[in-house]
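To keep things clear, I will list the structure first and then write my remarks on it.
With one protein chain removed, the remaining protein chains of the complex are shown where they sit.
Chains: A and B, in written order; residue numbering restarts at 1 for each.
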Amino acid sequence: MTSVHVTDLVKDYKLREGLKRTRLRAVDHVSLELTPGRTVALVGESGSGKSTIAKILTRMERPSSGEVEVRLDDGTAVDGKAYRREVQMVFQDPFASLNPFHSIEHHIARPLLIHKRTRTKQETRERVLEMLERVNLTPAERIAPRRPHELSGGQRQRVAIARALAPGAQVLIADEPVSMLDVSIRLGVLNLLGRLQREDRLAVLYITHDLATARHFSDEIVVLYRGRVVERGPADAVILDPHHDYTKLLALAAPDPERPGGVAADTGSIDRDSIDNGVCYDHYTGQWRETGVPASEARERSI
Amino acid sequence: MTNPNPAAAPAADEAAERLAATSAEDGRPIRSGWRMLLPTMTPWLAVGLSLVVGITLFGLIGPFLVGDPEQIRDQGLTGPSGEFWLGTTQTGQDVLAQLAHATRGSLQIGFLVGVLATLLSAFFGIYGAYKGRFVDEAFSLLSNVFLVIPGLPLIIVISGFVPRESRGLWTIAVVLAVTGWAASARVLRAQTLSVRNRDYVAASQVAGERPWRVIMVEILPNLLPVIASQFVFAVIAAILGEAGLSFIGLGASNSSTLGTMLYYAQNGFALSLGAWWWFIPPGLIIAMFGTGLSIVNFSIDEIINPKLKNLRLHRKRARRAARLERQLTRTASADPEVSDR
Partner (left out) sequence: MTDAIPEPRGAEARPVLTVEDLTVVYEVDEPVTAVRGADLVLHRGEILGLAGESGCGKTTLAYAVNRLHRPPARIASGRITFHDRSGDDIDILALEDAELRAFRWEKLSMVFQGAMNALNPVATVRAQLRDTLLAHRPGMSKGAIRARSREVLERVGVDPARLGSYPHELSGGMRQRVMIAMAMLLEPQIMVMDEPTTALDVVVQRDILREIVRLRDELDFAVVFITHDLPLLLEISDRIAVMLEGEIVEFEAADRLYREARHPYTRRLLGSFPSLSGTRGAFIRDGGEPSETTEEQV
């Protein structure tokens, strides 16, 4: 069992426009906690910083400041190669995340070999088939030698999930894992993720812009707006009883046939430009908290 | 439309999956990654390949079948005959024998330079782009510098600088390779930059692959068509470059290439004496080999850019579709019921 503690994460990108240098704060003092057997949804629009957080958690980017701590049950901190074993990621686009040159088997066998989960060829092969069966890709012997372009999007995403779990990962970062898939297979993939999570007691970070799946798929929702957390709490509480203006706007904007009035339902009372992301509502404490000056002033500044 | 039986109507994804499953069950052999890299056979590719293979075989086997190219006879400048198929030179040497040996020499240097230049460009292009930051900047600068150095004059200067006796095959090959890798390195760099940012590379990094494995196993196979095309270009450029050097008398000493043949033909006033059999064959071989390799290169381009291939495939289908549609419109407009509406 592994848990992740993210404290005060900040990521700045340096921009250069002619001679002027500015700094874009993509992630601004975000704290998160991922614990075994729980799913945390990170919700926000594009540019809200959610993918940057995924990149930092998988160590593809270094944070400007703040800490990411991954600890095993006994309290030992995980680092180096073990970090790669513990924290894995499922990418958004299953058409881009598998190498068109290699077979499905290669994709799953490599992590097994890198992390020395299997020794012999025979053992590796058996393990690959086992992993494929776990993600409901059967008959596994027939899938393994194929190459990605011979599979459908849903099948590819299952391969990507199997690859992420192959090293024995306990923490899974799922960056919009179903947004590129056809609607009728989305739930199948999400339900599969849910089952694997329960079986392995994984800690999952589910990154999405879709409030409905976030609500049903996760235990906790963290709403991100322009790099800052504006609301967090139990999934149902955040969606059904939003406090922050931005969360309200998101909830109103999501299509919902159950809501009377349809598209004409009024969201006009909230002006998007005046949304203040300097405060955050925490459903656990039931209190507002100051998180800094509103983003409009703080996000870009010259250095 | 007939009302579909609801129970029998399969969902779209299931159908797609089934399609994928059955296609594999059909006993269709599963294509490996390597198979995908081979171009499809077209008439043009066949022409190019036969030119290249024919000339290569001539260069490989020819020298064993012909006589001594150096042997001097007293029948100078005779035209093609039963005894000497391509006639003789001023000093009575057999042109066909010379041609066979010269082709072998040119191919040798072309291949050697092709390999050297490809290795150089692959290292500077791919490794630099993968590492990024400082390494990339330094390697780009280096290839840019080599790119703006005027190639032929530099070759002439270097060749002229190295004394004739130590100017062997390798010297010329290294000089040609060093002046010829930069453009390919820039192309490879651009390609690597795009491949490097793909998710599957990120995924293999997240899985914990070492950098050299990411380059060799994840990135390189996807660049192979580009590298192959650069290699073919390098071979063409090397053969032409060497021919040029030899023609002006700066080629490798004691070597025999198509360039040196042309050099001797020029010195022997073959053109003004009308001895076409002396200078046309080597020129033709250079031209045909270059043409053949270029045609092969176009086919490789189709792998790099699948759109080109689809373009060719679809042109025929498009014509058929357009024809069928025209027929339909014609019958429809002739149909009085429709024109009345």
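Couple of notes before you dig in:
The rule is simple: a contact is a pair of C-beta atoms (placed from the backbone, for glycine too) under 8 Å apart; a residue touches a chain by one contact, two chains touch by 3 or more.
Source: prediction; values computed, not measured.
In the complete complex, the residue from A:22, A:64, A:118 or A:136 that touches the missing chain is A:136. Contact with the chain that does not appear here is found for just one residue of A:63, A:154 or A:233, A:154. Within the whole complex, the absent chain has one touching residue among A:207, A:250 or A:280, and that is A:250.
Residues of chain B that touch the chain left out of view are 1-4, 6-7, 9, 11-18, 20-21, 314, 317-322, 324-325, 328-329, 332-333, 338-339, 341. Residues touching the missing chain, restricted to chain A, are 45-46, 136-139, 142-143, 154-155, 182-188, 190-192, 194-195, 209, 211-213, 215-217, 239-240, 249-259, 262-264, 267, 272 (touch as defined at the top).
We adopt the following convention: only the chains that are shown with their structure count from here on.
One finds 45 Å separating the Cα centroids of chain A and chain B. Of all residues in chain B, only 11-13, 16-17, 20-21, 23-25, 30-33, 36, 198-200, 202-209, 217-218, 221-222 touch chain A in the complex they form.
Of all the residues in chain A, the ones that touch chain B in their complex are 58-60, 81, 84-85, 88-89, 91-93, 96-103, 110-111, 114-115, 142, 145-147, 150-152, 154-155, 160, 163, 166-167, 182, 184-185.
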